[in-house]
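With one protein chain withheld, the remaining protein chains of the complex are depicted in position.
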Amino acid sequence: MKGYKSHPYIPNSVLEVQKEMLKEIGLNSLEELHAEIPDEIKLKEGINLPKPFQSEYELKRHVEGILSKNKTCKENLNFLGAGCFQHYVPALCDEINSRGEFLTAYGGEPYNDFGRFQALFEYQSLVAELVDMDVVNVPTMDGAQAAATAVRMAARITQRDEVLVPKAMDYEKFLIMKNYCAPDLTLIQVAYNKENGQLDLEDLRKKVSEKTAAIFFENPSFLGFIEENGQEISNIAHDAGALSVVGVDPSSLGVLAPPSQYGADIISGDLQPLGIHMNYGGGQSGFIATRDEEKFVMEFPSRLFGIAPTCVEGEYGFGDVAYDRTSFGHHRHEGKEYVGTQTALWGITAGVYLATMGPKGMYELGKTIMQKSQYAVKRLSEIKGVKGSLFTGVNFKEFVVDFNETGKRVKEINRLLIEKGIFGGKDLSKDFPELGESALYCVTEVHTKEDIDKLVVAIQECVKA
Amino acid sequence: MKGYKSHPYIPNSVLEVQKEMLKEIGLNSLEELHAEIPDEIKLKEGINLPKPFQSEYELKRHVEGILSKNKTCKENLNFLGAGCFQHYVPALCDEINSRGEFLTAYGGEPYNDFGRFQALFEYQSLVAELVDMDVVNVPTMDGAQAAATAVRMAARITQRDEVLVPKAMDYEKFLIMKNYCAPDLTLIQVAYNKENGQLDLEDLRKKVSEKTAAIFFENPSFLGFIEENGQEISNIAHDAGALSVVGVDPSSLGVLAPPSQYGADIISGDLQPLGIHMNYGGGQSGFIATRDEEKFVMEFPSRLFGIAPTCVEGEYGFGDVAYDRTSFGHHRHEGKEYVGTQTALWGITAGVYLATMGPKGMYELGKTIMQKSQYAVKRLSEIKGVKGSLFTGVNFKEFVVDFNETGKRVKEINRLLIEKGIFGGKDLSKDFPELGESALYCVTEVHTKEDIDKLVVAIQECVKA
Amino acid sequence: WDEPIIFELSKRGERGVLVPQAEDEIVDLVGDGVSKIPASMVRKEAPKLPEISQPRVLRHYMRLSQMTLGADVNIEIGQGTCTVKYSPKVNEQLARMPEMTELHPLQHESTVQGILEIMYKTDLYMREISGMDRFTFQPSGGSQAIMTMASVVRAYHKANREADKRDEIITTIYSHPSDAAAPALMGYKIIYIHPDKDGYPDFEAFKAAVSEKTAAFIVANPEDTGVYNKRIKEFTDLVHEKGGLCCYDQANANGLLGVTRAKEAGFDMCFFNLHKTFSTPHGCGGPATGAMGVIKELEKFLPAPLIDFDGENYFLNYEIANSPYAVGKVRLFNGVAPVVLKAYAWIMSLGAQGLYEVAKVAVLNNNYLFKKLMAIDCVDAPYTRGKQRVEQVRYTLEKLTKDTGIKTEDIQRRMMDFGMHYWTSHHPYYVPEPATLEPTETPSKEDIDEYIATLEHIFKEAYENPEIIKTAPHNSVCHRVDESGMDDPKQWAITWRSYLKKSTT
Partner (left out) sequence: WDEPIIFELSKRGERGVLVPQAEDEIVDLVGDGVSKIPASMVRKEAPKLPEISQPRVLRHYMRLSQMTLGADVNIEIGQGTCTVKYSPKVNEQLARMPEMTELHPLQHESTVQGILEIMYKTDLYMREISGMDRFTFQPSGGSQAIMTMASVVRAYHKANREADKRDEIITTIYSHPSDAAAPALMGYKIIYIHPDKDGYPDFEAFKAAVSEKTAAFIVANPEDTGVYNKRIKEFTDLVHEKGGLCCYDQANANGLLGVTRAKEAGFDMCFFNLHKTFSTPHGCGGPATGAMGVIKELEKFLPAPLIDFDGENYFLNYEIANSPYAVGKVRLFNGVAPVVLKAYAWIMSLGAQGLYEVAKVAVLNNNYLFKKLMAIDCVDAPYTRGKQRVEQVRYTLEKLTKDTGIKTEDIQRRMMDFGMHYWTSHHPYYVPEPATLEPTETPSKEDIDEYIATLEHIFKEAYENPEIIKTAPHNSVCHRVDESGMDDPKQWAITWRSYLKKSTT
């Protein structure tokens, strides 16, 4: 019989066993299986793939060989952020998410997958404290998806179809939201204040209307600054009968006020900063939080795990809250959006992170980041022709470095930096042409003073070169 | 109060909790603890250690920084063996021995540590099949310790006090056995045949006597050759009323006969080749095997886990066989040698390895090693002045490369090889001065043809240089 | 373990991990950093996260993990349609190397040649396996892939200026719920085709449904019943005739690898769930990848970037997807690279012969299970009598329920007492008292026999001692949950803080 016999991954690839089982079902060979598939569409030749490695060792050595061509943010010094952040991942996070039980569980019930339900319920509860809201969902794909769903929820609640979004946001995130909201919703961009980067309230007031379902803004913004007028923006939304939807970086919430405290109705964000490795972008994971009101809860497309009593006094059990909202419920495509495999393991990981960090850890994290990024801005500003921060106002973690007066292109500077083992900030010249040659730098708790000093010296050299 | 408060590793380092607990036991401060220790011997100043790292991140980065000074056998090409071997470690081995439950268990009972008992019982049983013997112990420190205990067992059984050992053995192992057997036993070295390296039977016959407790020999020997006269040596031992004790490399037993089949009464060896990383020598782990006869079993100092029925029909339970033999039993120092923490996790790992490899895997492993090492010998012999193998006869995994005619010292060649990213074989010139400038090379399944060819080219260049 | 909720472990003053502080020189220069935060944005009260020492956090989650029935510890047959198969540990080891985990997605291409090579080659292999011409790994799950397919459909018709007129998408009731829900979200009207009496999608109904309004046909084949639509080519031909596109939900293509492909069946697009068909671990529900492939003609509508090779270097290609109608983007960055890496390693450890073996054994295991279960009096499976199923079967316990009153949900709870999964089905239950079982290629014959024996034991109980089933589970981690509050806003509690509020009033 054709096929790869006695393969370690396939117990029943043993020929004798196959014969025995085939006999049991009245067949003589594996080829007699797939009888229902018409010959015309069966492959005659088999597919054309490279010869498989003949041993686990060779496979491992091969893949390690390929991976060794990557240059990591561990051996190099990385200042890229822009939605994916290099934070320290406590050992417990990896320990737990590599536990085989969590790694290979999927869709079991609250009885046999009790730990999965509890861990995700706890994740919901922990993020809820961080954002000071009563409802948080099982994680969605990424922060962009979370934002897209959040504004769709707002549109369903308000029965309106325009969403105001900041011009100063990640262009890729904008594209994701745009595609996801099409064809039902229209996204309208609100300008930013050229001075301090903040949402242009005048433009906002101009664009808000009785068609506005939601005002979506971010804090800290994509360009890193802290949006000061959160409450005012929320008021403008509410005055117009719209909802205030805020995207937030959870790593900031030890020191920054959660959006719920300045009027947000729905909060979205990305969990990746909370104990999840960057994974070339594979660590993204979105969350959405609302108040515990039926009109909000019933608009979530995601699963929501709830705690419940069992038939034994004092025992906790878990289950799905309002399951029939979802596309897994009886209404299928008439449920809310759709649900499916998203990023649960990262949710569990974020839970481990928050439980490990505690309130003090989150405060210190925020504080250290504030200090180190301010230090970097200050030191970079000392370089002739470089402005450490293009905007006035205070930043969290990220800031726009202005290279316009150096006469060098960011692209060129970054190329030179790579040679020095440094990954410079994201080049903004394409998505934000109005900012000229500027780059979005990210500084977190992983950067030591020495690292920042090294960056400053390197940029100095690049600018001179 | 002094000390490091609110440390993550020490829950009760929280000041308030300490006060509460102190109050409970009628004290006011931590300093009032240790009341029983006389002031004269209490430290006044505290000890002088570096300031601890203030975060897990800094600790990790610091240690990674130090470790990065190591050059590994993964980035480089390693041909060192001599008791510690670079084999492929299947992913399952690391997966299982990093499971927190196994990693942090210790001395529980067969009820709550059921898995530990079963895993170690299975390890014993798996090694038993490999060596074709009925009794195997819970692992001891390393192969040298196993050999030392094996000959001590033989001495107790025979009530004699001389042990014959091969001259062609690891000098460090010899020292370990010598220290461990002193002052009761005398080790007498038996010469080897200069031609083929094998035990000199003439010399052996000369030295064996009614004082001989055991003839200890190794197969494959330290110098890598296969000892052909196993049965004859065992016969000589038995004829003299001594026991035949054989040290063996378990990775050879898929293709080589186990010593039990050529007369061995006790087998010893090191488990490190069976799925355990080299760990700079930290992966060593010894085993001892005998027949299931009371006179052997009762001489083991180690724990021996046995299978037993429970009060539930058909259920397996586990326990200690003949516990009172050990120094943990009622006889304390009159028990057999002593017992304590040894290398249980490596025993479990070796069990996983053997269960994963199966009979076919062990055969193929042996075969591949035979082929690749023969290939290396052949190719090395093509280099002018180099003899791929100094001895005639067949080798397993290791072989003595003779550089005498190159006019170069092994030390120098190895230095040059390091520059090319190759770790050459162990320099034998110190421990085996009679072999001149020769080195013990090791080739296993991890070496590809390309690797070996690279070595050959490199040595060629070194020899010329 | 009787483990508390994590908030109950909190003790004021305990720390789980210490965080780096700014160096003294930094503090000297910038101060405490936080004083600069605008007053309106200062957090006044710390978040009420628990304060727990590190060993206690660890113990908590270790215990929770032990209370989770992952594929690593149980016989996976009972999670039908989910294709829970063995995820090799070596692949996990590889994906956890810093050369994978410590990469930022915006690093310059020259610094990520390794992962780009892997993604590029996996694309090539996927093309071979499906017959499609180009894959994107951006969709990070099956549903997102379906949404992306619907987006491409929209883009395609827009480019052809037919978007307005084509507003219908046809699917079948035994395709995944997302095959309807995701296109519906993208604005399409959904038309469901029901099965004919043999369980095949009803061709006559289909003919009636296809028209100039048809934007696309999105379907799984085999469907959740395990029935393979033999006339699939007629279906796709018909759609093409009318100008629509054909999208293949191959989330679970486990029974077809190397046997038949999307291309031969006439599809323009398809996607594979790498965590189903290609063995990457399910992770309690992601992260995942819905690798989506299209024919050449549709390539230009895919979300950007695609990964390409110029003969020397791998690079992110933004040029291909430059149609003004292109989807743009569906997920941040470049998808879940470690998942692609694991799928790559899996393919490279099996090759063409191995993938064929996977499909054949998955189908063999399924039909063996099918045969054995059908021999049990109270088990039946509607449709295609006497014919083979592909990789799974949807059974019915209608007779059991009639005889004993025990419902499929009761059996489900009781199975957990034996440490096994058992899945009923997606809602609504078109098959009465359904159970969907899918053995994949991973269980051995002994495993399957054990699973069957356990079911038989429970069916026997149903007739002899139904009470034990109704009150199950007995030996699982927790007892029967009172779900009565789950749909009641006054009672539901989605977070601990909400639970505390509601349980005190």
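Note that the chains are named A, B and C in the order they appear, and that numbering of residues resets to 1 at the start of each chain.
We adopt the following convention: contacts are C-beta pairs under 8 Å (C-beta built on N, C-alpha and C of every residue); 3 or more make two chains touch, one makes a residue touch a chain.
Only a predicted model underlies this, so the values are computations on that prediction, with no experimental measurement involved.
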item	value
Options B:N78, B:T212, B:T406 or B:S429, residue touching the unrepresented chain	B:N78
Touch criterion as defined above, residue of B:F217, B:Y262 or B:F432 at the omitted chain	B:Y262
Omitted-chain contact residue, chosen from B:L253, B:I267 or B:V400	B:L253
Residues in subunit A touching the chain absent from view	5-11, 14-17, 54-58, 90-92, 94-95, 100-101
In subunit C, positions touching the absent partner	1, 11, 14, 53-56, 58-59, 62-63, 66, 72-74, 86, 88-89, 419, 442, 444, 446-447
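In the analysis below, only the chains that are shown with their structure count from here on.
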item	value
Mean-CA-position distance for subunit C and subunit B (Å)	46
Whole-Å separation of chain centres (CA-atom averages), subunit A against subunit C	19
Residues of subunit A engaged with two or more neighbouring chains	56, 60, 74, 88, 90, 95, 100, 445-446
Where subunit C touches two or more other chains at once, by residue number	14-21, 54, 58, 62, 88, 90, 92-93
